[in-house]
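Okay, so here's the structure we're looking at.
Only one protein chain is missing; all other protein chains are in place.
Just so it is clear, A and B label the chains in written order, and each chain counts residues from 1 on its own.
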Amino acid sequence: MTPRKKRIVIVCSILAGMALAATLILTAFEKNLLYFYSPTQVIAGETPTERSFRIGGLVLNDSVKRNTDNLEVSFVLTDTVNEITVTFEGILPDLFREGQGIVANGKLDADNVFKAEEVLAKHDENYMPPEVAQALEDAGAKIPESHDAAQ
Amino acid sequence: MSLYKKCHRWFHQFASPKYFYDISHIISKYAIVVCIICFIAGLYGGLILAPADYQQGDSFRIMYVHVPAAWMALFVYVVMAVAGGIGLIWHIKLAEIVARNSAPIGASFTFLALVSGAIWGKPMWGAYWVWDARLTSFLILFFLYLGYIALQSAFEDRRVAARAGAILALVGIVNIPIIHYSVEWWSTLHQGSIISQIDKPTVHMSMLIPLIFMVLAFKTFYVTSLLIRVRTEILEYESNTSWVKQLLRDYKNVTN
Partner (left out) sequence: MSLTDFLSMGGYAKYIWPVYGICAVVLFLNIALPIFRERKVIRELQKRLQSEESKT
(Lines give C-alpha, C1' and ligand atoms only; values in the text may rest on other atoms or scores of the structure.)
Protein backbone atom coordinates (compact mmCIF):
# COMPACT_ATOMS: atom_id res chain seq x y z
CA MET A 1 0.00 0.00 0.00
CA THR A 2 1.37 3.39 -0.95
CA PRO A 3 1.51 6.06 1.76
CA ARG A 4 -1.22 8.02 -0.04
CA LYS A 5 -3.58 5.03 -0.13
CA LYS A 6 -2.87 4.55 3.55
CA ARG A 7 -3.86 8.14 4.26
CA ILE A 8 -7.07 7.73 2.24
CA VAL A 9 -7.91 4.67 4.35
CA ILE A 10 -7.20 6.63 7.55
CA VAL A 11 -9.45 9.54 6.53
CA CYS A 12 -12.25 7.19 5.49
CA SER A 13 -12.01 5.25 8.73
CA ILE A 14 -12.20 8.50 10.75
CA LEU A 15 -15.39 9.43 8.89
CA ALA A 16 -16.89 5.94 9.21
CA GLY A 17 -15.95 5.71 12.89
CA MET A 18 -17.48 9.07 13.72
CA ALA A 19 -20.66 8.26 11.79
CA LEU A 20 -21.00 4.99 13.69
CA ALA A 21 -20.29 6.62 17.06
CA ALA A 22 -22.76 9.42 16.39
CA THR A 23 -25.47 6.97 15.31
CA LEU A 24 -25.00 4.90 18.47
CA ILE A 25 -24.97 7.92 20.79
CA LEU A 26 -27.98 9.52 19.16
CA THR A 27 -29.96 6.28 19.27
CA ALA A 28 -29.11 5.88 22.95
CA PHE A 29 -30.13 9.45 23.82
CA GLU A 30 -33.06 9.66 21.44
CA LYS A 31 -35.64 10.31 24.15
CA ASN A 32 -33.57 12.91 25.98
CA LEU A 33 -33.07 14.93 22.84
CA LEU A 34 -36.79 15.60 22.53
CA TYR A 35 -37.30 19.18 23.49
CA PHE A 36 -40.94 18.61 24.48
CA TYR A 37 -43.54 15.90 24.99
CA SER A 38 -46.91 15.79 23.22
CA PRO A 39 -50.25 15.67 25.11
CA THR A 40 -50.60 12.04 23.98
CA GLN A 41 -47.29 11.15 25.63
CA VAL A 42 -48.41 12.98 28.79
CA ILE A 43 -51.66 11.06 28.97
CA ALA A 44 -49.84 7.79 28.31
CA GLY A 45 -47.71 8.58 31.37
CA GLU A 46 -44.39 8.78 29.54
CA THR A 47 -43.44 12.02 31.25
CA PRO A 48 -41.52 12.48 34.51
CA THR A 49 -43.73 12.97 37.56
CA GLU A 50 -41.30 14.57 40.02
CA ARG A 51 -39.33 17.07 38.00
CA SER A 52 -40.66 19.61 35.53
CA PHE A 53 -40.76 18.87 31.81
CA ARG A 54 -41.84 20.54 28.59
CA ILE A 55 -45.06 19.98 26.74
CA GLY A 56 -45.75 21.10 23.19
CA GLY A 57 -48.77 21.34 20.94
CA LEU A 58 -51.32 23.67 19.40
CA VAL A 59 -53.47 26.05 21.43
CA LEU A 60 -57.07 24.87 20.89
CA ASN A 61 -59.35 27.46 19.31
CA ASP A 62 -61.70 29.26 21.76
CA SER A 63 -60.00 27.67 24.74
CA VAL A 64 -58.00 30.65 26.05
CA LYS A 65 -59.52 32.05 29.27
CA ARG A 66 -57.91 35.07 30.86
CA ASN A 67 -58.45 36.01 34.49
CA THR A 68 -59.25 39.72 34.60
CA ASP A 69 -57.78 40.21 38.11
CA ASN A 70 -54.26 38.97 37.43
CA LEU A 71 -52.19 37.73 34.53
CA GLU A 72 -53.40 34.16 34.96
CA VAL A 73 -54.42 32.46 31.76
CA SER A 74 -55.64 28.97 31.01
CA PHE A 75 -55.89 27.20 27.70
CA VAL A 76 -56.17 23.74 26.19
CA LEU A 77 -53.17 22.27 24.41
CA THR A 78 -53.82 19.68 21.72
CA ASP A 79 -51.87 17.47 19.36
CA THR A 80 -55.16 16.90 17.45
CA VAL A 81 -55.55 13.56 19.27
CA ASN A 82 -55.39 14.30 22.98
CA GLU A 83 -55.82 17.44 25.04
CA ILE A 84 -54.23 18.83 28.20
CA THR A 85 -55.34 21.93 30.11
CA VAL A 86 -52.51 24.34 30.86
CA THR A 87 -52.50 27.21 33.35
CA PHE A 88 -49.93 29.98 33.35
CA GLU A 89 -49.32 33.24 35.14
CA GLY A 90 -47.12 35.77 33.39
CA ILE A 91 -46.45 37.52 30.11
CA LEU A 92 -47.04 35.52 26.95
CA PRO A 93 -44.83 35.91 23.84
CA ASP A 94 -46.04 37.96 20.85
CA LEU A 95 -46.81 34.88 18.80
CA PHE A 96 -49.06 33.28 21.44
CA ARG A 97 -52.52 32.96 19.93
CA GLU A 98 -55.18 30.36 19.35
CA GLY A 99 -54.23 27.78 16.77
CA GLN A 100 -50.53 28.54 17.30
CA GLY A 101 -47.94 25.98 18.34
CA ILE A 102 -46.45 26.56 21.79
CA VAL A 103 -44.07 24.86 24.20
CA ALA A 104 -44.66 25.14 27.95
CA ASN A 105 -42.29 24.20 30.77
CA GLY A 106 -43.77 23.11 34.08
CA LYS A 107 -45.26 20.27 36.12
CA LEU A 108 -48.35 18.16 35.94
CA ASP A 109 -50.57 18.41 39.02
CA ALA A 110 -52.81 15.70 40.50
CA ASP A 111 -55.80 16.65 38.33
CA ASN A 112 -53.77 16.28 35.12
CA VAL A 113 -53.63 20.05 34.73
CA PHE A 114 -50.26 21.32 33.52
CA LYS A 115 -48.97 24.20 35.65
CA ALA A 116 -46.61 26.10 33.37
CA GLU A 117 -43.75 28.23 34.66
CA GLU A 118 -42.77 29.37 31.19
CA VAL A 119 -44.59 29.52 27.86
CA LEU A 120 -42.67 29.77 24.57
CA ALA A 121 -44.29 30.23 21.17
CA LYS A 122 -43.29 27.90 18.36
CA HIS A 123 -43.65 29.18 14.84
CA ASP A 124 -43.60 27.18 11.65
CA GLU A 125 -41.61 27.59 8.47
CA ASN A 126 -44.39 29.31 6.50
CA TYR A 127 -43.76 32.93 5.63
CA MET A 128 -46.26 34.94 3.59
CA PRO A 129 -47.83 38.39 3.39
CA PRO A 130 -51.10 38.86 5.37
CA GLU A 131 -53.12 39.25 2.13
CA VAL A 132 -51.92 35.88 0.88
CA ALA A 133 -52.79 34.25 4.20
CA GLN A 134 -56.22 35.89 4.07
CA ALA A 135 -56.77 34.74 0.48
CA LEU A 136 -55.80 31.19 1.43
CA GLU A 137 -58.21 31.28 4.33
CA ASP A 138 -61.03 32.69 2.19
CA ALA A 139 -60.48 29.98 -0.37
CA GLY A 140 -60.97 27.48 2.44
CA ALA A 141 -57.47 26.18 2.09
CA LYS A 142 -55.73 25.38 5.30
CA ILE A 143 -52.37 27.04 5.68
CA PRO A 144 -49.97 24.12 5.38
CA GLU A 145 -49.29 22.92 8.88
CA SER A 146 -45.77 22.45 10.01
CA HIS A 147 -45.23 18.72 10.23
CA ASP A 148 -43.85 18.90 13.74
CA ALA A 149 -46.31 21.38 15.26
CA ALA A 150 -49.00 18.71 15.25
CA GLN A 151 -46.65 15.86 16.05
CA MET B 1 -4.32 13.00 -23.70
CA SER B 2 -7.11 11.32 -21.80
CA LEU B 3 -9.73 13.36 -19.98
CA TYR B 4 -8.53 12.03 -16.64
CA LYS B 5 -4.99 13.17 -17.34
CA LYS B 6 -6.26 16.55 -18.47
CA CYS B 7 -8.24 16.99 -15.25
CA HIS B 8 -5.29 15.81 -13.23
CA ARG B 9 -2.97 18.29 -14.88
CA TRP B 10 -5.47 21.12 -14.55
CA PHE B 11 -5.96 20.29 -10.87
CA HIS B 12 -2.27 20.43 -10.16
CA GLN B 13 -1.82 23.61 -12.15
CA PHE B 14 -4.73 25.20 -10.28
CA ALA B 15 -3.28 24.05 -6.98
CA SER B 16 0.12 25.55 -7.73
CA PRO B 17 0.52 28.63 -5.51
CA LYS B 18 1.72 30.97 -8.25
CA TYR B 19 -1.07 30.08 -10.66
CA PHE B 20 -3.66 30.38 -7.93
CA TYR B 21 -2.22 33.68 -6.73
CA ASP B 22 -2.59 35.16 -10.21
CA ILE B 23 -6.04 33.76 -10.93
CA SER B 24 -7.39 34.69 -7.48
CA HIS B 25 -7.13 38.38 -8.35
CA ILE B 26 -9.47 37.85 -11.29
CA ILE B 27 -11.89 35.70 -9.24
CA SER B 28 -12.06 38.17 -6.36
CA LYS B 29 -12.64 41.09 -8.72
CA TYR B 30 -15.83 39.43 -10.01
CA ALA B 31 -16.79 38.19 -6.54
CA ILE B 32 -16.69 41.71 -5.08
CA VAL B 33 -18.92 43.11 -7.84
CA VAL B 34 -21.48 40.28 -7.49
CA CYS B 35 -21.32 40.59 -3.70
CA ILE B 36 -22.08 44.34 -3.68
CA ILE B 37 -24.92 44.01 -6.23
CA CYS B 38 -26.49 41.12 -4.29
CA PHE B 39 -26.21 42.95 -0.97
CA ILE B 40 -27.93 46.05 -2.39
CA ALA B 41 -30.67 43.98 -4.06
CA GLY B 42 -31.12 41.74 -1.02
CA LEU B 43 -31.25 44.56 1.53
CA TYR B 44 -33.56 46.70 -0.59
CA GLY B 45 -35.83 43.73 -1.26
CA GLY B 46 -35.71 42.40 2.28
CA LEU B 47 -36.08 45.60 4.25
CA ILE B 48 -38.28 47.68 1.92
CA LEU B 49 -40.01 45.65 -0.81
CA ALA B 50 -40.92 42.46 1.06
CA PRO B 51 -44.24 42.70 2.92
CA ALA B 52 -44.50 42.01 6.65
CA ASP B 53 -45.19 38.40 7.60
CA TYR B 54 -48.79 37.40 8.48
CA GLN B 55 -47.66 35.94 11.82
CA GLN B 56 -44.41 37.61 12.77
CA GLY B 57 -44.90 41.11 11.35
CA ASP B 58 -41.72 42.96 10.51
CA SER B 59 -39.59 40.92 12.90
CA PHE B 60 -39.25 38.20 10.23
CA ARG B 61 -36.79 40.53 8.42
CA ILE B 62 -34.10 39.22 10.78
CA MET B 63 -34.30 36.14 8.53
CA TYR B 64 -32.27 37.97 5.86
CA VAL B 65 -29.23 37.91 8.13
CA HIS B 66 -29.98 34.77 10.12
CA VAL B 67 -30.63 32.29 7.30
CA PRO B 68 -27.68 33.20 5.00
CA ALA B 69 -25.32 33.29 7.99
CA ALA B 70 -26.49 29.87 9.20
CA TRP B 71 -26.31 28.28 5.74
CA MET B 72 -22.86 29.70 5.13
CA ALA B 73 -21.69 28.55 8.56
CA LEU B 74 -22.47 24.99 7.45
CA PHE B 75 -21.14 25.49 3.92
CA VAL B 76 -17.81 26.92 5.11
CA TYR B 77 -17.40 24.05 7.56
CA VAL B 78 -17.84 21.51 4.76
CA VAL B 79 -15.32 23.42 2.61
CA MET B 80 -12.92 23.46 5.55
CA ALA B 81 -13.25 19.74 6.21
CA VAL B 82 -13.01 18.73 2.54
CA ALA B 83 -10.02 21.00 1.91
CA GLY B 84 -8.44 19.67 5.10
CA GLY B 85 -9.01 16.11 3.90
CA ILE B 86 -7.48 16.85 0.49
CA GLY B 87 -4.50 18.43 2.21
CA LEU B 88 -4.17 15.42 4.47
CA ILE B 89 -4.28 12.84 1.69
CA TRP B 90 -2.51 14.51 -1.23
CA HIS B 91 -0.35 16.95 0.79
CA ILE B 92 -1.52 19.87 -1.34
CA LYS B 93 -0.38 23.07 0.31
CA LEU B 94 -3.11 25.20 -1.24
CA ALA B 95 -5.82 22.96 0.25
CA GLU B 96 -4.27 23.37 3.70
CA ILE B 97 -4.21 27.15 3.27
CA VAL B 98 -7.86 27.25 2.15
CA ALA B 99 -8.92 25.11 5.11
CA ARG B 100 -7.07 27.20 7.67
CA ASN B 101 -8.27 30.54 6.32
CA SER B 102 -11.89 29.41 6.06
CA ALA B 103 -12.11 28.88 9.81
CA PRO B 104 -12.32 32.50 11.05
CA ILE B 105 -14.91 33.37 8.36
CA GLY B 106 -16.99 30.32 9.23
CA ALA B 107 -16.75 31.15 12.93
CA SER B 108 -17.96 34.69 12.14
CA PHE B 109 -20.97 33.35 10.24
CA THR B 110 -21.77 30.94 13.08
CA PHE B 111 -21.53 33.78 15.60
CA LEU B 112 -23.86 35.91 13.43
CA ALA B 113 -26.40 33.10 13.11
CA LEU B 114 -26.38 32.48 16.88
CA VAL B 115 -26.68 36.16 17.83
CA SER B 116 -29.32 37.03 15.22
CA GLY B 117 -31.28 33.95 16.23
CA ALA B 118 -31.14 34.90 19.89
CA ILE B 119 -32.35 38.44 19.18
CA TRP B 120 -35.12 37.06 16.96
CA GLY B 121 -36.09 34.48 19.56
CA LYS B 122 -36.79 37.01 22.29
CA PRO B 123 -39.89 38.65 20.74
CA MET B 124 -41.16 35.58 18.86
CA TRP B 125 -40.51 32.61 21.14
CA GLY B 126 -40.25 34.54 24.39
CA ALA B 127 -36.67 33.45 25.11
CA TYR B 128 -33.19 34.35 23.83
CA TRP B 129 -31.97 30.81 24.13
CA VAL B 130 -33.41 27.32 24.57
CA TRP B 131 -31.52 24.04 24.72
CA ASP B 132 -33.29 22.29 21.88
CA ALA B 133 -31.49 19.98 19.44
CA ARG B 134 -31.04 22.61 16.69
CA LEU B 135 -29.65 25.37 18.89
CA THR B 136 -27.43 23.03 20.87
CA SER B 137 -25.93 21.38 17.77
CA PHE B 138 -25.30 24.81 16.27
CA LEU B 139 -23.50 25.93 19.43
CA ILE B 140 -21.31 22.82 19.09
CA LEU B 141 -20.48 23.96 15.54
CA PHE B 142 -19.28 27.27 16.99
CA PHE B 143 -17.05 25.45 19.49
CA LEU B 144 -15.68 23.24 16.68
CA TYR B 145 -14.62 26.35 14.81
CA LEU B 146 -13.05 27.86 17.94
CA GLY B 147 -11.26 24.57 18.66
CA TYR B 148 -9.92 24.48 15.11
CA ILE B 149 -8.65 28.07 15.35
CA ALA B 150 -7.03 27.39 18.73
CA LEU B 151 -5.35 24.29 17.29
CA GLN B 152 -3.88 26.34 14.43
CA SER B 153 -2.13 28.69 16.81
CA ALA B 154 -1.01 25.87 19.13
CA PHE B 155 1.53 24.46 16.67
CA GLU B 156 4.70 26.20 15.51
CA ASP B 157 4.88 24.17 12.32
CA ARG B 158 2.03 25.15 10.00
CA ARG B 159 1.94 21.81 8.23
CA VAL B 160 1.59 19.92 11.50
CA ALA B 161 -1.14 22.37 12.54
CA ALA B 162 -2.91 21.85 9.21
CA ARG B 163 -2.88 18.07 9.68
CA ALA B 164 -4.15 18.24 13.26
CA GLY B 165 -6.84 20.73 12.21
CA ALA B 166 -7.92 18.57 9.28
CA ILE B 167 -8.48 15.60 11.59
CA LEU B 168 -10.55 17.75 13.98
CA ALA B 169 -12.58 19.15 11.07
CA LEU B 170 -13.20 15.65 9.67
CA VAL B 171 -14.26 14.33 13.06
CA GLY B 172 -16.59 17.31 13.54
CA ILE B 173 -18.25 16.97 10.15
CA VAL B 174 -20.61 14.43 11.69
CA ASN B 175 -22.28 17.43 13.33
CA ILE B 176 -23.37 18.89 9.96
CA PRO B 177 -26.11 16.35 9.11
CA ILE B 178 -27.16 16.43 12.77
CA ILE B 179 -27.70 20.20 12.56
CA HIS B 180 -29.56 19.87 9.27
CA TYR B 181 -31.90 17.06 10.32
CA SER B 182 -32.26 18.04 14.00
CA VAL B 183 -35.56 19.81 13.28
CA GLU B 184 -36.94 16.65 11.64
CA TRP B 185 -35.57 13.98 13.95
CA TRP B 186 -36.54 15.57 17.25
CA SER B 187 -39.21 17.94 18.49
CA THR B 188 -37.50 21.32 18.65
CA LEU B 189 -38.67 24.83 19.36
CA HIS B 190 -36.83 25.90 16.23
CA GLN B 191 -38.96 25.85 13.08
CA GLY B 192 -38.53 23.26 10.36
CA SER B 193 -36.42 23.78 7.25
CA ILE B 194 -37.74 26.32 4.73
CA ILE B 195 -36.32 24.33 1.83
CA SER B 196 -37.39 20.80 2.71
CA GLN B 197 -39.09 20.66 -0.68
CA ILE B 198 -37.46 22.61 -3.50
CA ASP B 199 -40.59 22.72 -5.67
CA LYS B 200 -42.81 23.92 -2.83
CA PRO B 201 -41.02 26.65 -0.89
CA THR B 202 -42.68 27.57 2.38
CA VAL B 203 -41.59 31.18 2.00
CA HIS B 204 -43.70 33.39 -0.28
CA MET B 205 -41.98 34.51 -3.51
CA SER B 206 -41.93 38.18 -2.49
CA MET B 207 -39.96 37.22 0.61
CA LEU B 208 -37.91 34.41 -0.96
CA ILE B 209 -36.26 36.42 -3.77
CA PRO B 210 -34.50 38.88 -1.41
CA LEU B 211 -33.38 35.88 0.65
CA ILE B 212 -31.77 34.30 -2.42
CA PHE B 213 -29.92 37.54 -3.10
CA MET B 214 -28.70 37.67 0.49
CA VAL B 215 -27.49 34.05 0.30
CA LEU B 216 -25.56 34.88 -2.90
CA ALA B 217 -24.16 38.01 -1.24
CA PHE B 218 -22.91 36.01 1.74
CA LYS B 219 -21.43 33.35 -0.53
CA THR B 220 -19.47 35.82 -2.65
CA PHE B 221 -18.49 37.65 0.54
CA TYR B 222 -16.92 34.42 1.77
CA VAL B 223 -15.00 34.05 -1.52
CA THR B 224 -13.75 37.63 -1.29
CA SER B 225 -12.64 37.42 2.33
CA LEU B 226 -11.10 33.97 1.82
CA LEU B 227 -9.05 34.97 -1.23
CA ILE B 228 -7.46 37.97 0.51
CA ARG B 229 -6.39 35.70 3.38
CA VAL B 230 -5.21 32.91 1.07
CA ARG B 231 -3.11 35.32 -1.02
CA THR B 232 -1.42 36.65 2.12
CA GLU B 233 -0.54 33.19 3.31
CA ILE B 234 0.74 32.12 -0.12
CA LEU B 235 3.17 35.05 -0.02
CA GLU B 236 4.38 34.04 3.43
CA TYR B 237 4.75 30.39 2.47
CA GLU B 238 6.50 31.08 -0.81
CA SER B 239 8.52 34.08 0.30
CA ASN B 240 11.80 32.42 -0.72
CA THR B 241 10.74 31.58 -4.28
CA SER B 242 11.81 33.70 -7.21
CA TRP B 243 8.28 34.54 -8.33
CA VAL B 244 7.34 36.02 -4.95
CA LYS B 245 10.59 38.00 -4.83
CA GLN B 246 9.90 39.38 -8.28
CA LEU B 247 6.33 40.18 -7.22
CA LEU B 248 7.55 42.04 -4.13
CA ARG B 249 9.91 44.14 -6.27
CA ASP B 250 7.06 44.92 -8.67
CA TYR B 251 4.76 45.92 -5.82
CA LYS B 252 7.48 48.20 -4.50
CA ASN B 253 7.70 49.95 -7.83
CA VAL B 254 3.95 50.50 -7.81
CA THR B 255 3.74 51.76 -4.23
CA ASN B 256 6.74 54.09 -4.46
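By our rule, contacts are C-beta pairs under 8 Å (C-beta built on N, C-alpha and C of every residue); 3 or more make two chains touch, one makes a residue touch a chain.
Everything quoted here is computed from the prediction, not taken from an experiment.
Every shown chain that the unseen chain touches in the whole complex is listed here: B.
The chain not shown here is touched by just one of B:Phe111, B:Trp129 or B:Tyr181, and that residue is B:Phe111.
Shown as candidates are B:Gln152, B:Thr188, B:Thr202 or B:Thr224; the residue that touches the absent chain is B:Thr224. The missing chain, though absent from the display, is touched by one residue of B:Val65, B:Leu94 or B:Ala162; that residue is B:Val65.
Contact residues of chain B toward the unshown chain are 47-48, 52, 57-59, 61-62, 65-66, 69, 104-105, 108, 111-112, 115-116, 119-120, 122-123, 221, 224-225, 228-229, 231-232, 235-236, 239, 244-245, 248-249, 251-252.
The rule is short, and it goes like this: only the chains that are shown with their structure count from here on.
The geometric centre of chain A is 30 Å away from that of chain B, both derived from CA atoms.
Interface residues of chain B facing chain A in the complex, by the touch rule stated above, are 51-57, 59-60, 63, 85, 88-90, 123-127, 130-133, 167, 170-171, 173-174, 178, 183-189, 191-194, 196, 202-204, 206-207. The touching residues of chain A, when paired with chain B in their complex, are 4, 7-8, 11, 14-15, 18-19, 21-22, 26, 30, 33-36, 38, 56, 91-96, 100, 103, 118-134, 144, 146-148, 151.
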